[in-house]
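Take a look at this one; I'll ask things after.
One protein chain omitted, others in place.
Letters A and B mark the chains as written, and numbering starts fresh at 1 in each.
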Amino acid sequence: MTAGQTAQPPGAAPAAAEVAAELRQAVTRQFGRSLHIRTLDTGSCAACEQEIRMLAAPHYDLQRLGFFFTPAPRHADLLLVTGPMLRAFAPAARKTYAAMPAPKLVVATGACALGGVYQPDPFSHGSVEQVLPVDVWIPGCPPSPLALLQGLLVAVGRLSEQAAGLGFTAADSA
Amino acid sequence: MTALILFAVAAGAWAAAALAGLLIPFGRARGAVLRAGCALSVLGGVAALCGGAAALLSADSRLVSPGGSAVVGTLQLQSTSLSGVFAVLLGVVAVGIGLSLPRSHPEAGAGPAVYLCAYNLALLASLAVLSAGGVLTFLVAWESMALLCYALILHRPRSETVASGAFWFLALSEAGFVLVVAAFAILVTQTHTMDLGLIAARAPHVPAAWRDAAYLLALAGFGFKAGLVPLHVWLPAAHPVAPADGSAFLSGLIVKLGVYGIALFGFRLLPDGPAWRGIVTMGVGALTAAIGILYALGERDIKRFLAFSTIENVGIIVTAFGAAMTFLAYGQRALWAFLLLAGLYHVLNHGTCKTLLFLEAGVTEHAAGSRDMDRLGGLARLMPRSGVIAFVGTLGIAALPPLNGFVSEWLIFQGLFQGFRTGSHLVAILIVLAAATLGLTGGLAIYAFVRGYGIPYLGMPRTRQAAAATERGQPVAGPALLATACVAFAVGAPVLLIGLARAVRTTTGVVLRPVLLPGKLTVIPAHLSFSGFSPTYLAVFLLAVTVVPVLIYLAGRPRGASLVVPVWDGGMLAFRPRMQYSAMTFSAPTRVTFDALYRPSVSLQRASDDPAGRSGPVHYETAVTPVFERYLYRPVIRAIEWLADFVRPLQSGDVNLYLLYVFVAVLVAYLIAAV
Partner (left out) sequence: MPLWFVRGLLRGVVSTPYPARPDPSVAGLPTPPAFRPGALGRGVADSLVAICPSRALARDDDTLVFDAGACAATGRCRDQAPDAVTASGAWELAATARPALVKRIPLARGARR
């Protein structure tokens, strides 16, 4: 069972939504309490890495949730990707993704990885989804550890996402 | 008598095989003659095996003198149970090598003809050494065995290393022979008989000083052949240059003939002696074992590596013998017999495993084109059958359960651990030191054989030649039979131990069976309530422990396609096989720890000393100092050369000087006659 593309665009048919919900439940069953995360820096400025590292620090303490960092893709369930996917790094990123056993998730985090900041040019793809199939996007520059935590919990289905409901319009607008 | 008849059959078969070997270059059916010769060799091996088993299980036969000649004296043959053990090994080795001969020497020309002739005659000579009942027969057989092995080593296209290696073998063999002759000479002159049985009977009446001197001379003389440190230097010189089955024969049997000589003197001819004799033997053995395996870890050439491993195992066997003699000096007869049995068992096990490994080294050399571990790799996948067989041999020789090496080393360790029964604190401590040295050796042996199997057989091929290796046309029947024998010796250890206990009973007079195998399948070390284990149950248990999880996995694994993906290499774009561990880097920690022994010489040359690092090609060379060759043998050789130079003026070639010699000699003769 691969959980590659678990999301459905808003407004899809109800049957597809049911399948998506089932898939979500399966992901939660599998990863909800035990997740091994492999971080992948595809050319970032390392600010996102600093915030990711803070997740393991005592204040946020990822391990009490059952989430661990692992260097080996063979042991990893989730690939946490930062950086604008430099073209020189793409083969290594593909190899890392291929080395992870199914079921696996990919989470792209940081404005660079989501397509902002850098355009596609001879040196970078511009966004991670050009090379890897992404399941969850976590915006931020860099995302705070709590935002990362929320994103990881959304990825395993322990929290429901809120981004779709945000309008980014001020409350006191005319 | 049965044993001697079977030995005669074996001798006849080997003589016929040697003749067949000689006939190969003549006539048309060369391949058929070659195969017939090999079949006769195998037949001889089977006969020797049966004869050895018969000798093992029966009492010492009487002396048989089927005649002789004026040159070599009367031929005196006798089969003893001690020699029966070694004859069993001779049979196993001969069968294993004989089955693999047709494929390892496929070309039927003049070279293989001489080789096969020499090999079969060497087998014959070894059998003669083992069945010799008289001193002269023994010595003649010993010397002919040495010369025939020299011919065996010289088989290859001659090069300087081949000639040098063979010469080291011959030189040290002769040095040992001189000492052996001296030892026998002492015994013969003191007991006034050439019959080995009578010597054994009359030896207690020989003065102790002569007895000890004879034993020490025999230890040194046979130590040259067995490979005791510092008399071992011919082993790493001769093994790489001999053909693979020649090396297998050398390590599997000839070295064990040296051990037989030590056992002959230590347990049959001169059993009773002071404790220091046993302690010296034990010390020499322990030192040999440790130094052997330490040098093995610095070797890239597979055959030199296996040669040093042979030295290590001979050290273990001689340690067991030495401890046995020490126990006898303190009255512990059960432990004396037990350690003799454990040593003999290790002889059988090591002989089988080492022959197997050398044959596989030959297969590797022919298939992959190199003996250098750093040029091999991944052979287990390319040559699956050879990989499995070599793995069985490696497990056996590294003394890993459940195979035979583990059982015999366990027995030796359990014997050594009972050193406290001697009652003397000093001796007990020395025995414990020997056990600790053997422990170090055992650990290093596992490390060395992980390297010895892992680097050539696992991983990825490091050169194109290795990647093209195939086992088509390589011998498989012989090595497979030896691997089966290894497993059989382990699982069927109780049966083998019963046979060996009978042999030990005939040799030492101690009835060992009740304190060795109290039940059917459990082995205990000569004393109840010390320890015990069952090789058979252990093998079954290990099999179950391995098989059960596999079955659980097969039953419960998720249905669905599985994906085959490349090995995770860190995401590198181009993973080259040269990036793997190399043999020298794997053993680097040991070489750093023991660098006082290795004294490595390092030479490092750069094209320039640019501090920014652009120094161009770097040439790095490191070599282990050959401590014994440089500090023991070279000075001895130089001393002999100096002496020869000093004496040379005596042979100046001047006729007048020679006439003066004649005149002086006649004058001296008259003076002596007058007085």
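Note that a residue touches a chain if its C-beta (ideal position, glycine included) is under 8 Å from a C-beta of that chain, and two chains touch if they have at least 3 such contacts.
All values derive from a computational prediction rather than experimental measurement.
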Shown chains touched by the chain that is not drawn here: A
Given A:A57, A:A88 or A:C141, the one touching the chain that is not displayed: A:C141
Touch residues of subunit A, complete complex, unshown partner: 6-10, 61, 64-65, 111, 114-117, 119, 129, 134-141, 143-144, 146-147, 149-151, 153-155, 158-159, 161-164, 166-174
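Convention: only the chains that are shown with their structure count from here on.
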Computed distance of Cα centres, subunit B from subunit A, in Å: 62
Parts of subunit B lying in touch with subunit A, wherever the complex brings them together: 563, 565-566, 568-569, 571-573
Partner subunit B, residues of subunit A touching it in the complex: 72-74, 91-93, 95-96, 98-99, 101-102
